[in-house]
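First the structure, then my questions, so here it is.
The chains shown are only part of the set, and none of them has been moved.
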Amino acid sequence: METLLNIWHDSGLYNLTAGQIAMIFVGIILLYLAINKKFEPLLLVPIGFGGILANIPQAGMAYSAVENAFHFGGAEVLAELALLLGSASANIAEMKVLYAEAPASIKAAASLIAQDSGYNNGMLYNFYSIAILSGAAPLLIFMGVGAMTDFGPLLANPRMMFLGAAAQFGIFATVIGAVGLTAMGVMDFSIQEAAAIGIIGGADGPTAIWVSTMLAPHLLGAIAVSAYAYMALVPMVQPPIMRLLTTERERKIVMSQLRPVSKREKIFFPIVLLFLVAFLLPAAAPLLGMFCFGNLMRECGVVDRLSDTAQNALINIVTIFLGLSVGSVLIAEKFLDVQTLGIMILGIVAFAIGTASGVIMGKIMNWMMGGNAINPLIGSAGVSAVPMAARVSNKLGLEANPQNFLLMHAMGPNVAGVIGSAIAAGVMIKFVG
Amino acid sequence: MNDIVAEGLSLLVFGMGFVLVFLTLLVIATSTMSRIMMRIEPAPTPASIKPNQGTASASQPNDQVLVAVMSAAIKKYRADRHDK
């Protein structure tokens, strides 16, 4: 009888908290969006599932050994930890604060104590340490993305990069929004948090994860979820803005065919980009360095088997671990916060402003080039969200003129947007990191 | 005005400025690189833009298709025999 009671007292159902219920519900919504609505499923399926796993009561899959000792530990291990952390009361809440503020050597000692008492890192926490804390996963994904990116359309018309630059205005405008809300007392974001939130507007998941790991790791869950969810919303968010800011005549502009680009140019481009980054903004070098490496593997033609692995087995493996790791930070204390609401709202604003800036820059460039050279619809592709934003440009172009294929032209600003937001990320890290 | 707002505005001005300057320099560098490349190797092959969308027409000459089928088949056949 006692055993039955024990089972019940250790069951998930008995220990379920309101926060866990809410977060499991968030996980289910993410799975629903991923599977039924096809919202960036490659990331949102692992994130959503990881979120559910992280919130299974008593399983402690997303906790470190020390956190597990805090949650499940007996008096003995808690006393040892209190001694180490210098907590007189052995109150768990106090100890958690002390632990969070402790130097790395104390943290390491606490981890050893927890392990001696039989508490181990949960599996999701292990994945999180290796994939995200080390910074490796976003960089490896960027390498894979580089190996998948064809810069041909951009090289054929390098001025398209201005569109990719303009669309990054959404990032910085969102920072202003975040600090504005803070100044007005509506929210409470530090400048680091504001910068990390802004990067959502870059429409680039790995970049957003990388920046928020460095500037605001406690917001990682909300930022990553927003970044991927809004990327999937591109086909809904962008068209009204694009229609509002362009005239029917502008949308009908047919752009001249792109010149062919030689293999050699494609080989040199990642090297040129790498050098510019290295010389001007070393803070962006890890991200864009791995991106250029991936792209060089793709284009150089002599390491196809490495390029193929970077685009397939390796990026898939890293995506699984990255997704589960992001899911592991979807826990109530961090996610169910008014900050998350602010992030969701600011994120969508960032997208909208980025789209508008891109389109307006398209109009300006078109006006400067005589009014018939650039269809401003391709400007919106500058937010990146490759290749969805380019497809949206193409779709609106075809609506206005069934012979107007903008896809290839929109790929230029689209890939430029990836570079642009990585540069913006580097600037953020340099200025406020 | 709040301190954090000042920081935010400075981030906006310098950040956006940096992005624009960087991409402008990238436009210049890329164009220069392309021009040099084209001088070295004047006539790039017209097929160098990869079709992502499968827009290329399906009217490939039949004999080439046949060659492809046969070579694939022979390769597969040998690979199979090889495994045994």
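Which chain is which? They are A and B, in the order written, and residues in each are numbered from 1.
Definition applied: a residue touches a chain if its C-beta (ideal position, glycine included) is under 8 Å from a C-beta of that chain, and two chains touch if they have at least 3 such contacts.
Predicted model only: the values in this text are computed from it and were never measured.
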{"item": "Stoichiometry of the full complex in this file, by chain label", "value": "A x3, B x3"}
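Here, only the chains that are shown with their structure count from here on.
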{"item": "Approximate Å spacing (C-alpha centroids) for the pair chain A, chain B", "value": "23"}
{"item": "Touch list for chain A against partner chain B, complex", "value": "150, 152-156, 158-159, 161-162, 164-166, 168-169, 171-173, 175-176, 178-180, 182-183, 190-191, 194-195, 258, 260-266, 268-269, 272-273, 276, 280-281, 387, 407-408, 411, 416, 419-420, 423-424, 427-428, 431-432"}
{"item": "For the chain B and chain A complex, residues of the former touching the latter", "value": "1-2, 4-5, 7-12, 14-16, 18-20, 22-27, 29-31, 33-34, 37-38, 40-41, 44-50, 52-53"}
